[in-house]
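Here the structure comes first, spelled out in structure tokens, and everything after it is commentary.
The complex appears here without one of its protein chains, the remainder shown in place.
What follows is chain A.
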Amino acid sequence: MKSHLSALAIAATLSVSAIALSGTAQAGATFDGVKQKGYVQCGVNLGLYGFSSPDDKGKWSGLDVDMCRAVAAAMFGDAEKVKYTPLSAQQRLPALQSGEIDLLARNTTRTLTRDTANGLNFAPTNYFDGQGFMVSAKLGLKSAKQLNGATVCVLPGTTTEQNVSDYFRANKMTFKPVVIEKNEELNKAFFAGRCDALTSDASQLAAIRAAEVQNPNDYVILPELISKEPLSPAVRQGDEEWMNLVTWAFYAMVQAEEKGLTSETVDAAMTSPDPDVKRLLGVTAGNGKALGVEENWAYAIIKQVGNYAQSYERNVGSGSKLKMPRGQNALYTEGGLMYAPPMK
């Protein structure tokens, strides 16, 4: 009897403590917490070339990593004051909800559920993406509409599983998913021919192709984008100060591109007569005080991280293996969706 009782009690305790792990208490606002500890704890991808991946020396780089660095530059005047937490797709939301990280910059799609029921707030989209299909060029397919009856490799823990189901249902087609949790295993299965198509965000497909294939022409990304994937940095609800800083740190990079300020030219621009540039760089004080940081916050971002165009080209654009065209990610003045509100 005794052993039965204690076994039950231990089982109950264990099960409950496992649940509680995702809900440890977190004291104080995120903004103050970050300021006090002296660095930004940033949740990033386990390794996605172009967005967040470590090099052989363990130094992280990518479009999302630049987001973390920009926030650190705004907060501390030093883009290096970031600690990275590599997260799987499933881990990322609990990690942010529980306070393990301060900022989630991990190619995360902004959705209504995440913005509300999951307790998150999203900063402006730093990459407009869409889900596509990659197939072997040998199949000779021209459109995703020709995929009826195909086997499709899908990465779980994302919106992709539902998107692909929706797309096939809407077009009255059927498919068989193969859902594998690890990127590498999934890619291996696809390139071994287990699936006819691999589906993911188009940028990721390009990244996978660049990393895994000898001749990129052996695989084609079909033209249809079946979803809207506004990849956006996220913070916990309940700290508007922190949310503001993340939001405007990103806008500063976009504004810098619009004003033609790069990490090379920003020093010379300190003497610019343009009132917008003066406000952005803190020559005319006010923005920094409103955000609760030093007045040279945007200068630090542009000097150390660069403007949005620099970050884009370096990580996913012409300066990278991905060679993604700017497309929707161009400035609004060039037909894209990148638009920074007035910074005054």
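Operating definition for what follows: a contact is a pair of C-beta atoms (placed from the backbone, for glycine too) under 8 Å apart; a residue touches a chain by one contact, two chains touch by 3 or more; residues count from 1.
Note that contacts and distances are computed from a predicted model.
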Protein name (UniProt record) of the chain left out of view, among "ABC transporter permease subunit", "MoxR family ATPase", "Glycosyl hydrolases family 28" or "Cytochrome bc1 complex cytochrome b subunit": "ABC transporter permease subunit"
Omitted-chain contact residue, chosen from A:P177, A:P216, A:G292 or A:G327: A:P177
Which residue of A:G238, A:P275 or A:G335 touches the chain not shown here: A:G238
Among A:K81, A:R114, A:R279 or A:R326, the residue in touch with the chain that has been omitted: A:R114
In chain A, positions touching the absent partner: 1-2, 5-6, 9-13, 15-20, 22-25, 89-90, 93-94, 97, 113-114, 116-119, 148-151, 156-159, 161-162, 164-166, 168-169, 175-182, 185-186, 188-189, 192-194, 196, 236-238
